[in-house]
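Complex shown without one protein chain; remaining protein chains in place.
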Amino acid sequence: MATTLEPRTTPPPADAAPELGLEADAERAESRRGLLIGLPSLAYLVVFFALPLVIVVVYSFATRSRTGRTILGDWNLDSYARLFDPLVLEIALRSLWLALLTTLISLAFGYPFAYYLATRSPKVRGILLVLVMIPFWSNFLVRTYAWRVILGRDGPFVRLLEPILGTDVQLLFTPFAVVLGLVYGYMPFMILPLYATIERLDFSLVEAARDLYASGWQAFLKVTWPLSRPGVIAGSLLVFIPSFGAYVTPEILGGGRTTMLGSYIVRQFLSARDWPFGSALSVAVLLVMLAAAVVYLRSGGRNL
Amino acid sequence: MTEMLREPRVRTALAPDPVAESGTKLPAVAMQGVTKRFGGGRGGDPVVAVDDLHLDIRDGEFFSLLGPSGCGKTTSLRMIAGFEYPSAGSVRIFDQEVGLEPPNRRPVNTVFQSYALFPHMTVVQNIAFGLEMQKVPDDEIATRVGEVLELVQLSGQARRKPSQLSGGQQQRVALARALVNHPKVLLLDEPLGALDLKLRQAMQLELKRIQEQVGITFVYVTHDQEEALTMSDRIGVMNLGQLLQVGPPEAIYDTPRTRFVADFIGDTNLLSAEVVDADTARLTDGTVVRVATGRPVGATVTLAIRPEKLGLWHADAERDLRLDAVTGRIRRMTFLGNAIVYEIVTETSGTPVELTVRQGNTPGIEHFEPDERVRVRWWPTSTAALED
Partner (left out) sequence: MSVVDAASGPPPDVAEDSVVRPKRTVERILAGNAWIVFAFLYLPILLLVVLSFNDNRTVGVWTEPSLRWYQAMFTDRNVLGALRNSLVVAFISTVVSTVLGTAAALSLERFRYRGQRAYDGLLYLPVIIPDVTMAVMMLLFFVQAFDLLGAVLGVNASFGIGTISLSHIAFNISFVAVVVRARLAGLDPSLEEAAADLYASRWQAFRRVTLPLIAPGVAGGALLALTLSLDEVVITSFVAGPGSTTLPVYVFGLVRRGVTPLINAVSVLMLTGSMLLVLTSLLITRRRDEP
């Protein structure tokens, strides 16, 4: 057994365990190389993202002293219990309702828009798509600010409406303004995944449905709509998630009377100085987002 | 000039397998006990892609690995190239163990199925890439690239980008990019798969011409039996990770050793029979045919006969004692243009035998109608006994 006829550089393992093939070393070296390349960013994310996340969770169990300092110790669930205060629930429900409304309005206008886009000739399609992308890339704060000018006292809408209605018209600082701002801000998030799925749709399926005696409307309901559902789900979540946690838009367009969760959390840190409660709120919002993201990934929405 | 290197292509069906008579010349590629498992390790059963492969590929030959998709042929090729490392066994190139060497340290080059031409480089830059990596002097690079461009007849396209070339031209660039390095072995992974039929046939001849001109060993992976039969000096048939049979195209086609080989390559009649004595066997309908099975008396064997080796005659045709024969009735006739295919059911006692007969549509050949009684006759040498 010890003497082979010629020296072999790679002796075949006689009774080696099947998992440990000859290639095991090479593959391990390859894995190490991959990990090494990813290590700097992994380390960065662990220190500057995962660790902060853990700290927030820890803070959410801490106690607030009477002077507004946070006492790390004396751990309790008080902050989580406060999530069920009527005031907090009211804000949460308002956020939920406004976010849902935003999503529905975006879908109602975004779907036909995306369908229109996807059925143009390739040249026109390219140009229209760029026209959607431009506002998408433009500064969010500035775009929201534009609505403050438009809806304000001296804005064109109020000036137009007041003589007609003959009364004081208040557009700014209403839920209407907030939803308008959110739709304006996040509409491209709805249009782009919808466009991507509808554009990839095999339109000969619609022709097949028409061939099988479906009316145009039936073909849409039974073929086009179900097949574009991944885009609908992806787009809806991409609009819902940021709307639910929105801070800038309600702050600029909503004023004090339409507080949403985002603003309420910020208030805990900047004015109320109740960091444990603010942390608990953040964790709760994060969990809602994660649940939504899981739905998103499950529906195969990863490709956008 | 290289005509001498090639083996004579006229052989009888029963000629000894030339593998046995290979000389003392060093094999270009020698694979011994090569096994490749995927997805082993923690959890999940490993998939054995290649199972204990033993194969010698001779210097200067055009060798094809033939088999259906997932049979392990591409994995075997990738282990020669160095894109996969074997789980067990040894891979040698001219007696040099390379099993665990990375691809850039192996004296072989690959023509990829997708061509894998660098889209950001021109034709010349693509071809010169390998030489640059090997630090070949600039003037030599220029000469060699010029030569190989001539060889593949692409001198006019030198400054183009791959996307500006047709599929056939891209294929030639991929070939030139590999050949310019003077590899000891050239590996080709279904390189003609993306081309249409006419171009594919033209490229088959072209590849063969180039191989004869440069005299480099080609290892060619394909699932297309016709391609393998047309171009190869020898063929290795693979299925489910195992190498089933190695031999020249004629041997593979005429004397398949297993049911899979007989079935995968061309059409064939597979007949169940019982061994009568050393030289004869009895079909299920009672007909005795002449075939040397090398099995004990009474054993069940499967016989394979190619449809085009069967002759069709009127039922009352004279007997010819040199031929084996059965009598039957035509169940269906299919006209193919260059040939006519008949399905025949024998009319004897016992379980009827079903046979497919293929007659070339040549002048003077008699046409038969469905339901006609016919006699099917063939030379005993056309019958092959299978091992399984």
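Read from first to last, the chains carry the letters A and B; within each, the first residue is number 1.
One rule holds in what follows: a contact is a pair of C-beta atoms (placed from the backbone, for glycine too) under 8 Å apart; a residue touches a chain by one contact, two chains touch by 3 or more.
Predicted model, so just to flag it, every value in this text is computed and none were measured.
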**Q.** Contact residue for the chain not shown (choose from A:Leu83, A:Val169 or A:Val248)
**A.** A:Val248
Q: Consider the whole complex, including the chain that is not shown, and state which of A:Gly34, A:Gly68 or A:Pro226 touches that chain.
A: A:Gly34
Q: Specify the residue from the set B:Met133, B:Leu205 or B:Ala315 that touches the hidden chain.
A: B:Met133
Q. Hey, which chain A residues sit against the chain that's not shown?
A. 30-35, 37-38, 40-42, 44-46, 48-53, 55-56, 59, 109-110, 112-113, 115-117, 119, 121-122, 128, 130-135, 137-143, 145-150, 152-156, 159, 184, 187, 191, 203, 206-207, 210, 216, 241-242, 244-245, 247-248, 251-252, 261-262, 265-266, 269, 275, 278-279, 282, 285-286, 289-290, 293
Q: Go through chain B and note every residue touching the omitted chain.
A: 81-83, 102-104, 108-110, 112-114, 116-120, 129-130, 133-134, 161, 163-167, 169-170, 177-178, 181
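By definition in this document, only the chains that are shown with their structure count from here on.
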Q) In whole angstrom, what separates the CA-based centres of chain A and chain B? A) 54
Q. Given the complex with chain B, which residues does chain A contribute to the contact?
A. 8-10, 12-13, 16, 18-19, 21-23, 25-27
Q | Parts of chain B lying in touch with chain A, wherever the complex brings them together | A | 33, 35-37, 40-41, 46, 84-90, 97, 99-100
